[in-house]
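Heads up, one of the protein chains got dropped from this complex, but the rest are sitting where they should.
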Amino acid sequence: MQRMLEFVGIDPKRFQARWISGSEGQKFADTVTQLTEDIKALGPNRKLRDVK
Amino acid sequence: MKAINKSQIEELIQALAAEGQVFVPQELNGNTKYAPWQKGVQVILDKNVLLSPKDILFPQTEAMYSYVADNLNTAITEVAVAAEKQVIFGIKPCDVKSVRLMDLVFLTKGFEDTFYKTKKDNTLLVSVGCAKAEPTCFCTSMDVNPQVEEGADLALIDMGEEYGVEAKTEAGSQLLAKINSLLKDSTGQLIETTGFQIVFDGIEGVPEKLKGMFEHPIWDEICLKCISCGACTYLCPTCHCFDIQTKKIGKEGYSYRCWDSCMFSDYALMAGGHDVRPSKKERVRQRFMHKLRYFPERYNELMCVGCGRCLAKCPVNVDITRIIGQIKEAEVNGG
Partner (left out) sequence: MSITEKIQAKAKELLDSGTVNYIIGWEKGTFWHQSTPVFVKKAADADKLIWDEFCINSLSTYLIRLDDELKVGLFVKGCDSKGIVRLIQDKQLKREQVVLIGIPCNGMRNAKGAVEKTEPANLPLEQKCIECVHPNPVIYDELIGEPVVIADKSDRFNDVLELEKLSPNEKYQYWAAQFEKCIRCYACRNTCPACNCKECYVDQYRVGWQNKAVDLAENQMFHVTRAMHVAGRCVECGECQRQCPMDIPIMQMNRKLIMEINELFGEYAAGVDLEAKPPLGQFKTDDPEEFM
């Protein structure tokens, strides 16, 4: 998916996938927190889904 | 009659630009279509373009009203219909007739579609006739004049090195007066359009014959190779079916209408799950009935103008001209 997005010009870092079990609550929380920071650091995305 | 040299087309368009935004047939990203004119753009006048100007008067997606819905507090705002003056230059006679047919749908029989009307009232049509037909053209077989059709305000007729210029409406006469300095007097003759590879007659009998052919087995055969895409309907300059949908983002959204195709498998699917056209047979039959029987019954005009776009682009070569031939030859049990 990342490679596809990169191919059409979207920053692949905006899409991440993780495999987390329902019982790995801490890992889930940590991952989402990290992901949120990573995405915020990239700035607003104006590509794809441009809202009319 | 009045005429203009073909070499002066750019000047003519420049003059038309005073009337509003001018749409001209041109190539964009490998597709030919109508788009706003800019100085230097290569205007395509020697043949028709792939995307008809239907989209200018009847956009593929058109917002109607927007809303904000916050629990029980709802506010609805109408989307203002663009009322800017515009000119469609270079529209071919087949497409001119298709605009006339769209007028019948959107402006007559007791209801005026505001969206269409506002745009149409502010649009001038300056047509350019054809001296040479494409292999896929068959307008003459559908009772369309390849040089000039009723519905244009100003008509340019191909006379070789120059275009004859005729005002067809009041608005056209006013326009003619404004561009008079570009025109000259000419005794040139309209060129008889050549190059038609598809020619047939007897289209007048088809609507009548179809009245007795709803259950005819011919549709079982014709429908088989269709893949139910929307290419024919979307490229067709007269097709005008639309759906109404909503786009929402959180608490806000807007309602819009968009082109729909009777060829899509879910076109006739209704709430509750009933589908009045469950298979390709019903849908393909519907398409040709609409073009060749229902529309003539309602409006006294065939709904096909012979532009040939469906014929050129159907992925499986479903050919309306061939089907018309099959209809004419079909045996119908008397009754």
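We call the chains A and B, going by the order they appear; numbering starts again at 1 in every chain.
In this text, a residue touches a chain if its C-beta (ideal position, glycine included) is under 8 Å from a C-beta of that chain, and two chains touch if they have at least 3 such contacts.
Note that the structure is a prediction, hence the values are computed from the model and not measured.
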| item | value |
| --- | --- |
| Subunit A residues touching the omitted chain (full complex) | 1, 3-11, 16-19, 47-52 |
| Positions on subunit B where the hidden chain makes contact | 29-31, 50-51, 60-61, 135, 197-198, 221, 224-225, 227-231, 234-235, 243, 245, 247, 256, 258-259, 261, 264-266, 311, 313, 315-317, 319, 321-322 |
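We take it that only the chains that are shown with their structure count from here on.
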| item | value |
| --- | --- |
| Length of the line joining the C-alpha centres of subunit A and subunit B, rounded to whole Å | 44 |
